[in-house]
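Here's the structure, in structure tokens; my notes come after.
The complex appears here minus one protein chain, its other protein chains still in place.
Moving on, here comes subunit A:
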Amino acid sequence: MEKFTKLTDTAVPLPIENIDTDQIIPARFLKSTDKKGFGDNVFRDWRFDQKGEKNEDFVLNDPTYSGPILVAGDNFGCGSSREHAAWAIAGYGFKVVISSFFADIFKGNALNNGILPIQVTPEYLKELLALVTEKPDTKLTIDLENQLLSTPAGKLEFEIDPYKKVCMINGYDDIDFLISKKEKIEAFEQERSF
């Protein structure tokens, strides 16, 4: 997994609530057996119409907005467990998603792929969306070590599971950790009473 420490860049506003994983990556694109290429189809049916023509109104097709930070509406990533959604977000180039609420499975999948989900209050989100929408060249800084999100308007401390923070900063994933517990796992299998 890629390491994540600090990032300063512009953001893309997507003020839609309940963005589900079927919107992030529609099921018909889940037939690949590797993790590559999903970024091409992120938000496919919002970016393109049925004929494959660009929907000019959609923010990702608007040259005004760019950057590796996605600022999205409440309850981002609800629905399916497909990790393809995280691969699509990462594949497109997003490294951070900021929302007022994340669905559980998406949040875990994001963290397992080096994408940092930052949860803020609904009020803060509203202000941030307004800021990046009105001033598209606004730079945001995300400092994971100090758990700080900085905008020209000020600094905000965000929360992250301490274990996951260490994983993100060092690029570790859970597999190595779990394998290191092999003896304990085997002992558990022997000792369990049912």
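Simple rule for what comes next: contacts are C-beta pairs under 8 Å (C-beta built on N, C-alpha and C of every residue); 3 or more make two chains touch, one makes a residue touch a chain; residues count from 1.
The criterion applied here is as follows: contacts and distances are computed from a predicted model.
Participant: Given the choices "3-isopropylmalate dehydratase large subunit", "ABC transporter permease/substrate-binding protein", "Phenylacetate-CoA oxygenase subunit PaaA" or "Tryptophan synthase beta chain", state the protein name listed in UniProt for the chain not shown.
Facilitator: So, among "3-isopropylmalate dehydratase large subunit", "ABC transporter permease/substrate-binding protein", "Phenylacetate-CoA oxygenase subunit PaaA" or "Tryptophan synthase beta chain", the name matching the hidden chain's UniProt entry is "3-isopropylmalate dehydratase large subunit".
Participant: Given that one chain is not shown, which residue among A:Leu14, A:Val42, A:Val59 or A:Cys78 touches it?
Facilitator: Candidates A:Leu14, A:Val42, A:Val59 or A:Cys78; residue touching the omitted chain: A:Cys78.
Participant: Under the stated touch rule, tell me which residues of subunit A contact the chain that is not displayed.
Facilitator: Residues of subunit A in contact with the hidden chain: 16-18, 20, 22-23, 26-28, 30-35, 45, 50, 74-75, 78-84, 86, 101-105, 108-109, 112-113, 161-163, 173-175, 177-179, 181-182, 184-185, 188-189, 192, 194.
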